[in-house]
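Every protein chain except one is present and positioned as in the full complex.
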Amino acid sequence: MNAFFATVRRDLLLAMRRKSEVLTAVFFFVIVTSLFPLGIGPEPVLLKKIAPGILWVAALLATLLGLPRLFAADHVDGTLEQMALSPSPLGLLVAGKILAHWLLCGLPLVLLAPVLGLQFDLDASALGILTLALLLGTPLLSLIGAIGAALTLGVRGGGVLLALLILPLYIPALIFGAGAVEAHIAGLEVGGHLSLLAAMLVLAAFFAPWATTAALRIALE
Amino acid sequence: MLNVSGLACSRGERRLFADVGFSLAAGEWLHVQGENGSGKTSLMRLLVGLSPADAGTVSWRDGATPSVEFRRDLIYLGHHAAVKEDLTPLENLRLAAALDGIELDERAALAALIRLGLRGREELPVRVLSAGQKRRVLLARLLTRPAVLWVLDEAFNALDVAAVKLLGDLIAEHLAGGGMAVLTSHQPLPVPGGKALVL
Partner (left out) sequence: MRQSLIQWFKFASPQSFYPLAGRMIPWFWAAAAIFGISGLWISFFVAPTDAQQGEGYRIIFVHVPASWMSMFIYLVMAFWAGLGLALNTRVSAMMAQSLAPTGALMAALSLWTGALWGKPMWGAWWVWDARLTSELILFFLYLGFMALQAAIDDPRRADKAGAILALVGVVNIPIIYFSVKWWNTLHQGSTINLNKAPSMAQTMLWGMLLMALAFWMYSIAVALMRVRAIILERERHTEWVKHAVE
């Protein structure tokens, strides 16, 4: 377990030395969500209706932006090889890297979402649901994304390919995440949406590190 | 302890080598020689278990590899720098140890860096060091990670005369202590004895 926390600590330390990479994804999230009102028009009723979808799609794309870097740097400089040969299980180290990725790319989105939701005239309780749904959903995005990042590691045109592989798999998270907020606005119960998101998160937490590890070993061959 | 038999490897359609076998006991080392592209690095990667062999087996202490026991006893240093440019040598060494599940205190890490001639560089980001100095940061892991089998691929590259001698001494000490080593290089190595394998 120490190796797990050591990986998290290492990736956070590396990110702190190179803050711009973390901030890019956050700025992307802010800019994309702000573009929609400019493209659609400032009508509050319409904006309120599409806000959950926009915020979720923007979160999906912002997560995707940081994913190619998840293993690329470690792959290029050979540290990934050392991890694969470490006595610590590679799956544990990979899980640590995924957690660090979420802390750096997912958590900032969760924290920013309520502020951006204000742009779309969401009320306080809807903002609360939005934050909660993102809190359950963004780790799911990091977990699934890690599989794609490992599969496309060192592959020609990896970034675009990653989007093609991963975005279809993100659809359930998008449906239930945005659906929770929409249901709340429509006055419906949101427990079902959030439970399903949580269930998918648990499932992904079990399987994604395993699949990612298998894909990484293949990429290192 | 290390038994290798019948190893074969091909890259694409080209057969690099076939039926490579050797064994090492405590205190022995193997010098893998061959021209560029003869498959030295591929052999090293098969040996440590990074890539699968077309045929053949590698066994360690009579057990099949790759296994956790094997990885615990193994240190592999390849062509890559395998150090993080944004971290200091000290951080690099301690985090690499932590990833391997080893608690490395600052004094021990510092001692290893000083032995490798990096006194005064331990708090600088690796980015500003020279290629040879980066290599020394990596080599410091040989001192901080207790391993029986050293697999060093072209470890003498980019090192100056003093560092070549130092690494030779380190390997000799390691062998004297009952360790084993597999080394690749084009040039003669400053380590006495040793078996030879030409690819």
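Letters are used for the chains, namely A and B, taken in the order the chains are written, and counting of residues starts over at 1 for each.
In this section, a residue touches a chain if its C-beta (ideal position, glycine included) is under 8 Å from a C-beta of that chain, and two chains touch if they have at least 3 such contacts.
Computed from a predicted model, the values in this text were never measured in an experiment.
Q: Hey, which of A:Leu111, A:Leu164 or A:Val202 is the one touching the hidden chain?
A: Within the whole complex, the residue contacting the unshown chain is A:Leu164.
Q: Which positions on subunit A touch the chain that was left off?
A: 147, 151-152, 155-158, 161, 164-165, 167-169, 171-172, 175-176, 179, 182-183, 196, 200, 207, 211, 214-215, 218-219, 221
One rule holds in what follows: only the chains that are shown with their structure count from here on.
Q: Can you work out the whole-Å distance between the CA centroids of subunit A and subunit B?
A: About 37 Å separates the centre of subunit A from that of subunit B.
Q: What does subunit A use to touch subunit B in their complex?
A: 2-3, 6-7, 9-10, 13-14, 17-18, 77-79, 81-89, 93, 220-221
Q: Please give the residue numbers of subunit B that touch subunit A in the complex, ascending.
A: 48-52, 68, 71-72, 74, 76, 78-87, 91, 95-96, 98-101, 103, 125
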